[in-house]
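The structure follows.
Take a look at subunit A:
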Amino acid sequence: MTSSAVNGKTLPTLHLLNKPPSHPRFRDCLGAVANEDSLLLMESAVIALADATLALPANTRALRHDCLARGLDEDTQEDVELIDIRGMVELTDRFPRVVSW
Partner candidate 1 sequence: MSDATTKTLLIVIDSPPYGDWRGREALDMAFSLAAFDQPVALLFRGEGVNWLRPGQDGASINQKTVSRNLGAARMFGVSELFADTASLARFGVERPQPEVEPVVADAAFYTRFQEVIQP
Partner candidate 2 sequence: MPIPERNNEGFLEDAWQWNEAIASKIASESNIDLDEKHWEIIWLLRDFYKEHEISPPSNRLFVKAVREILGEEKGNSIYLMQLFPGTPAKTACRIAGLPRPTNCL
């Protein structure tokens, strides 16, 4: 799955990822995130914030309640913004295209 093209231009895409790093789709997802895209980590995917072996894309966010459940917070990775459900809704509104992995 890659960014879709409309009239030769790619649509900025929001990628929703809920699989842990060990899941094959986790890697597939990271490979599909283009420069103008954003990545939102949720459920088991949020442990990626603590995974020293990973380099996450620049526009990565994570769902706060899933982080708090797992003992992760803003200090785990300073350049990743934690958002709540309202933030997630706003984010999905901003992107013309959403892919759930």
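The working rule: a contact is a pair of C-beta atoms (placed from the backbone, for glycine too) under 8 Å apart; a residue touches a chain by one contact, two chains touch by 3 or more; residues count from 1.
The candidate set was assembled so that all candidates are chains of the complex that A comes from, given by their letters.
Just so we're clear, the structure is a prediction, and the values are computed from it rather than from any experiment.
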item	value
Candidate number, among 1 or 2, whose chain touches subunit A in this complex	1
Complex contact set, residues of subunit A against candidate 1	18, 20-22, 43-44, 47, 50-53, 65-66, 68-73, 76
